[in-house]
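Quick one: structure below, then a few questions.
Here the complex is missing a single protein chain, while all its other protein chains stay put.
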Amino acid sequence: MFLITEEIILPNNIELKFPSSKVGAKSIFEGIVRDNNLGKSVKKLEYQCYEELAIKEGSMILKEAVQKYKIDDAFCIHRTGKLEIGETAVFVRVFAAHRDDSFQACRYIIDEVKKRVPIWKKEIYESGESDWLKGAG
Amino acid sequence: MFLITEEIILPNNIELKFPSSKVGAKSIFEGIVRDNNLGKSVKKLEYQCYEELAIKEGSMILKEAVQKYKIDDAFCIHRTGKLEIGETAVFVRVFAAHRDDSFQACRYIIDEVKKRVPIWKKEIYESGESDWLKGAG
Amino acid sequence: MHQTIEITVHYFAKLRDLTNKEKESIEIAIESTPKDIYKQLNEMYGLPDNPNLKIAINDSFASWESELQDKDKLVFIPPVTGG
Partner (left out) sequence: MHQTIEITVHYFAKLRDLTNKEKESIEIAIESTPKDIYKQLNEMYGLPDNPNLKIAINDSFASWESELQDKDKLVFIPPVTGG
């Protein structure tokens, strides 16, 4: 399941989900708002999202992960709106029988989300200025 | 910090730790007791541990991870004693500025823990039999 | 007199800042493509000249040469920077 939310992401609440008894490996990745980027002091972040396509593309990425790796379940939630330092911007969780699959699928998902899901990040600096980040592609 | 515990591992409690404001990536791996291995139905697991050396070797692995990768913090806790299906046997968490480091360090830690930390796993099967697993090395 | 259709254009990130709009309806000539539309918007709002943008029509990726239909939703997608 791929979700977009304006609410604060609390991994502990997500983690209430119990895996199936076949699951031997759980991999989690969290992207967190940090206080600096490319040498500038970041005060907060704003994420804008093209939600309809983001959900479509995000769900496609999770489906690809299930096809490429032997995993039981893949989940991703991405935050939008204004985020403070230390808040979770994106959370990925994979359940698998074995760790090699859970690690690889988790990495695949976050890498593809960052490449393909239409979400944009504006950095608001300590100086008061702000700027949309330049994407790679 | 590397810990050994006989108590049930509750990742939600561990996760109360808040990362520093420089942290942009958190990677977690959890090894969970699953209900089958090598074609046999597993009922529960028993982990035995040579605790003094396990703590030494585990702490050394975390230190190596900090030296090899650009990470902020590495944490690992390993359970001992009798574990039920679905319980967490080992939990690894890495904080880093960037995801490449957090993923690689997390993988390094669990791989080395499984190779080097003196802990042994006995599988107790549905049939009533039990067996110490054969290690690779 | 030209025959026209009406489409909606949605703006995100830098493009939203430059147009100062989340979306707008525009009347365009039939058989227009995203390429044609972008040229008009570029003149109107001073959007970037050689943009590295992808196209979505009705929430699916599409090409710069797609022929737009009446009521279509068109989005110019800047390089993404989520995560």
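For reference, chains read A, B and C in written order, and residue numbers begin at 1 within each chain.
Here, a contact is a pair of C-beta atoms (placed from the backbone, for glycine too) under 8 Å apart; a residue touches a chain by one contact, two chains touch by 3 or more.
From a predicted model like this one, the values you see are computed outputs, not experimental measurements.
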Omitted chain - touching chains that are shown: B
Of B:Lys63, B:Lys82 or B:Lys115, the residue touching the omitted chain is B:Lys115
Options B:Lys26, B:His78 or B:Arg99, residue touching the unrepresented chain: B:His78
Absent-chain interface residues of chain B come out as 31, 47-50, 52-54, 56, 78, 89-90, 110, 113-122, 132-137
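By definition in this document, only the chains that are shown with their structure count from here on.
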Hop across touching chains from chain A and tell me the fewest hops that reach chain C. 1
Reported most central chain by Cα centroids is A
How many angstrom lie between the centres of chain A and chain B, each centre taken as the mean Cα position? 24
Report the inter-chain centroid distance for chain B and chain C in whole angstrom, where each centroid is the mean of the CA atoms. 50
